[in-house]
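Missing here is one protein chain; the remaining ones are kept as they sit in the complex.
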Amino acid sequence: MTSPDRRARALDALRAQTIELPSWAFGNSGTRFKVFGAPGVARDPWEKIADAAQVHRYTGVAPRVSLHIPWDRVEDYAALGAFAAEQGVAIGAINSNLFQDDEYRLGSLTHADRAVRDRAIAHHAECVEVMRATGSTDLKLWLPDGTNYAGQDDLRARQDRLADSLQQIYALLDPEHRLLVEYKIYEPYFYAMDIPDWGTSLVHCLALGDQAQVVLDTGHHAPSTNIEFIVMQLLRVGRLGAFDFNSRNYGDDDLIVGAADPFQLFRIMNEIVEADALGRAGDGTAGVNFMLDQCHNIEPKIPGQIRSVTNVQEATAKALLVDRDALHTAQQAGDVLGAHAALTDAFATDVRPLLAELRESAGLHPDPNAAYAASGHQDQLAADRVGGTQASWGA
Amino acid sequence: MTSPDRRARALDALRAQTIELPSWAFGNSGTRFKVFGAPGVARDPWEKIADAAQVHRYTGVAPRVSLHIPWDRVEDYAALGAFAAEQGVAIGAINSNLFQDDEYRLGSLTHADRAVRDRAIAHHAECVEVMRATGSTDLKLWLPDGTNYAGQDDLRARQDRLADSLQQIYALLDPEHRLLVEYKIYEPYFYAMDIPDWGTSLVHCLALGDQAQVVLDTGHHAPSTNIEFIVMQLLRVGRLGAFDFNSRNYGDDDLIVGAADPFQLFRIMNEIVEADALGRAGDGTAGVNFMLDQCHNIEPKIPGQIRSVTNVQEATAKALLVDRDALHTAQQAGDVLGAHAALTDAFATDVRPLLAELRESAGLHPDPNAAYAASGHQDQLAADRVGGTQASWGA
Amino acid sequence: MTSPDRRARALDALRAQTIELPSWAFGNSGTRFKVFGAPGVARDPWEKIADAAQVHRYTGVAPRVSLHIPWDRVEDYAALGAFAAEQGVAIGAINSNLFQDDEYRLGSLTHADRAVRDRAIAHHAECVEVMRATGSTDLKLWLPDGTNYAGQDDLRARQDRLADSLQQIYALLDPEHRLLVEYKIYEPYFYAMDIPDWGTSLVHCLALGDQAQVVLDTGHHAPSTNIEFIVMQLLRVGRLGAFDFNSRNYGDDDLIVGAADPFQLFRIMNEIVEADALGRAGDGTAGVNFMLDQCHNIEPKIPGQIRSVTNVQEATAKALLVDRDALHTAQQAGDVLGAHAALTDAFATDVRPLLAELRESAGLHPDPNAAYAASGHQDQLAADRVGGTQASWGA
Partner (left out) sequence: MTSPDRRARALDALRAQTIELPSWAFGNSGTRFKVFGAPGVARDPWEKIADAAQVHRYTGVAPRVSLHIPWDRVEDYAALGAFAAEQGVAIGAINSNLFQDDEYRLGSLTHADRAVRDRAIAHHAECVEVMRATGSTDLKLWLPDGTNYAGQDDLRARQDRLADSLQQIYALLDPEHRLLVEYKIYEPYFYAMDIPDWGTSLVHCLALGDQAQVVLDTGHHAPSTNIEFIVMQLLRVGRLGAFDFNSRNYGDDDLIVGAADPFQLFRIMNEIVEADALGRAGDGTAGVNFMLDQCHNIEPKIPGQIRSVTNVQEATAKALLVDRDALHTAQQAGDVLGAHAALTDAFATDVRPLLAELRESAGLHPDPNAAYAASGHQDQLAADRVGGTQASWGA
């Protein structure tokens, strides 16, 4: 059974936990085959932020929204930030876009043509301006560049061009900014991505400096990769900047985090708790940013995000309930099954009552999914948001 | 060295080989992130057929074009067939579309709502009409249905609904028609596809009858699946209806066939040759239909298709050059390295001279890729096809 | 919350559940790199059965032990059966061995040499004799045959030889016997296994007759295969004979079932419960045999098996607690998140109290793992079993 002390400490940690929502989760998404729309989907950045604020309203732990430029381009970012504040949330990481210009067919930061690279670098200057206008401190860069055919381009030359481009982007940062560099094994290119793995991301971050850190998207690995090991290693070398949480069974499926393999999410959060990395770093520097990055292709967006947040909370709560003394004692003793059981006992625990208590103590409904469903908000959106064009990856 | 007899027989077989082109390869395609256009891309079915005819003109072995309904919907299919004939090609398999209607969000032939299933079945009646109008004998059905989350729907009920829907479609066929049932492990759904593997496709074909056969798309398997084994097994049970050729490194990458792993393509063609299944079946019944199904996301379409055809030809030529007496003798003797070498010796052979001879004997340029590049046709298309909307998966 | 009725029905079903233990789990196992021994490991079939009986003593749901011939070869099988009965367990499936004879280097039932095939077939006659002597009704055949290099042997000829061999083995069966045919994607051969997938196993079972059924080993699939789908499909076509339970992260890791992905095990058991296939079939015919097949390379054997049994029980209990009315209603309504939640709510439930109640109602300790650890039995074995050679896969 869970000791009262551990339970109390878990509640404290859960109270301090924050999860960042992606604005694009509130627009439509899909596959190359079809993007399905749904009544009430947000049509612009303001509506996306309003929707994100709903998620925060019901969960209490999602106080920031990541923006994606140009999808969230507005004339007045200060006004957008003020609107977010009114809604009870803040602007989080600024995501650049390197995949939707016609010029990027063969690459952006790695393109053989300097003019294309310069354009891609300049786009980050715009993003840094958005950061300054909104108070964001995280510039997130996912490099979609890659090649489809062996020989199509010189892999080494692309790395060298990439290093140069990243250096120029890094130079744009203010001292309190971070550059978060994501990796991905494949898609949208299918022979060689230019940042396919954490090793490559780390090599570039080390070359850049302390403000550069790695983003781990849980859907961006080869089958059977042990993700919690990478979490541990990046924490160990001080370079885990952020998560893009989602889940997958096959490719980069971008399903609701924790939906495909809740035990994996728990193991990831266990490495976070073990390294005391759940909150901001003790020295006041930025810690790990726990962000969602998902596609609600067939399910409704706001409920999908609420479910995602509660899934992360459940995994975190279980990780916090691990009896670490028992765990470490068994590990030291070489008691394989005992140590494994110390971990799985926490996973087997039903933490829904604990999270209900957490929410009620904060004045929230104990079950955010049910509360939102009962609110009638989704129907209201469908009635209100008539006409216009629903937001999607294209805009 | 290759014996003169084997070489002569190979030339005969290569002369008889045909490869079917997909109309949609001549429109734009891409990923969920971006679809890049290019100058001169076809804008309607007529232009797609004209482009396919170019591929046949330069290779001599691509005399049929698969249509996709509704992407290739026209008012007068007989006229389209006549146009194709003028261009020197014929209409091949008719592909139905079960993924682009808004109603299909949760399934088509497997949908819980009978009205949706009926609509999806009725679409196949339209396709059968197109077959009658164009002389096509193959109705190809790729079922994109599936679920994204465990529990989302009842897997067994979906199979039963599918079996019923397929039965109704099968009943639409004329005696000379075939129903070709494709399988795919994932995408566009990410938890469970309703026809995920050859076993499921076969189970349904067996229930339907002799006119139902399996389509093997080379990109639709789990990592490390031995595809040539499946080819062998489906041939053994008399149910290999067709290939959708392409190649992959990761997911369903839809790259040019033979580009990712030419040795795999050779091993596949080796099973075909070993089973004497390269041509139409000896009893006059339809044999294996060798079709391409690819996405030329970043490379030009017509050259991409020409390259695909020549890749299949090279793999076929190598398979035909295998010294089967030596191979079988070594196999019978348990000579592991000798038998392997009998196969790889053929793969190591440079068959480009043989194929050049084949083409020249048919009055073609020995190098179709170079000949097309030198023709100026691509520039002509870019100059001619100004305005309008380029074809893509959406239309 | 779980309704009292559902809880009561779950207890009934759990009371009727049985799990079969493999004798070889009580001997040593390891990798090609090293087999580690441990004090007290069983040295012969009698000791293995005694150890298995311990697992049944503490869990109450493991009343059968699978034998493996020749590892469990004894002079008097009737005596072995009687000894098992004394210990409180019965003899379950008889497993043949087709991989340890020097003659099997290039295959057993598929070997090009009829003499080798005949020897492998004759081995099954011995196994059937063991079945008759012990009252076992399941003959389990895992075919380890395969090839390491493309071309090494003729894939089709191997299938035909296999079909012939299986037919001869099938002819040995008594009417109440079943032939359970397992499949495996790879290992011990690394190019093409001769029964690599459920489709191939099914093709052979269909050719053999109703007494032939498929065995699904949860570790024998390609990465990212949806196993519960296969469970559903085999149940649907009436050919799921048995499970070999274990868990994997990479290859055929043979870890404790439920240790790597407890949600997957739950989903598998959910398909079993959904199809009402947990117990013997209602018509009195044999149902699905739930067997373990694992390697306790580094953990102690008896505790490893107890943990395996309790993991299966926990997954079963959760599957039984699914609110199927709510699930089906949400599925019919197309409520993606609601249906998913109906499933995951059961998974999130802590079923340890329910299982404790189940055990106490049967006069057992509520926590079999703890009870066995406290019993001192393991130390007693280490003290008693001095000298001799510990059992392993070799003997």
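As written, the chain order gives the labels A, B and C, with residue 1 at the start of each chain.
Convention: a residue touches a chain if its C-beta (ideal position, glycine included) is under 8 Å from a C-beta of that chain, and two chains touch if they have at least 3 such contacts.
Quick caveat: nothing in here was measured; it's all calculated off a predicted structure.
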Omitted chain - touching chains that are shown: A, B, C
Touching the absent chain when the full complex is considered, from C:44, C:113, C:253 or C:350: C:253
Option from B:37, B:70, B:223 or B:366 whose C-beta touches the chain left out: B:223
Per the touch definition above, residue among B:163, B:275 or B:341 touching the missing chain: B:341
Hidden partner chain, residues of chain A it touches: 106, 112-113, 148-157, 159-160, 185-186, 191-192, 196-200, 202-203, 221-226, 228-230, 232-233, 235-237, 263, 267, 270-271, 274-275, 327-328, 331-332, 334, 336-337, 339-344
Contact set of chain C toward the excluded chain (per top definition): 29-34, 36-37, 99-100, 102, 104-106, 144, 148-150, 185-188, 190-191, 223, 248-251, 253, 255-256, 259-260, 297-299, 393
Contact set of chain B toward the excluded chain (per top definition): 223-224, 226, 249-250, 259-264, 298-300, 303-304, 307, 314, 336-337, 340-341, 344, 347-350, 352, 369
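In this section, only the chains that are shown with their structure count from here on.
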Leader among chain pairs (count of C-beta contacts): B-C
Same vs different contact residues, chain A with chain B, by half of numbers used: same
Inter-copy rotation, chain A to chain C, in degrees (Cα atoms; steps of 5): 180
Centre-to-centre distance between chain B and chain A (centres being mean Cα positions), rounded to whole Å: 38
Residues of chain C touching at least two other chains: 223-224, 226, 263, 336-337, 340-341, 344
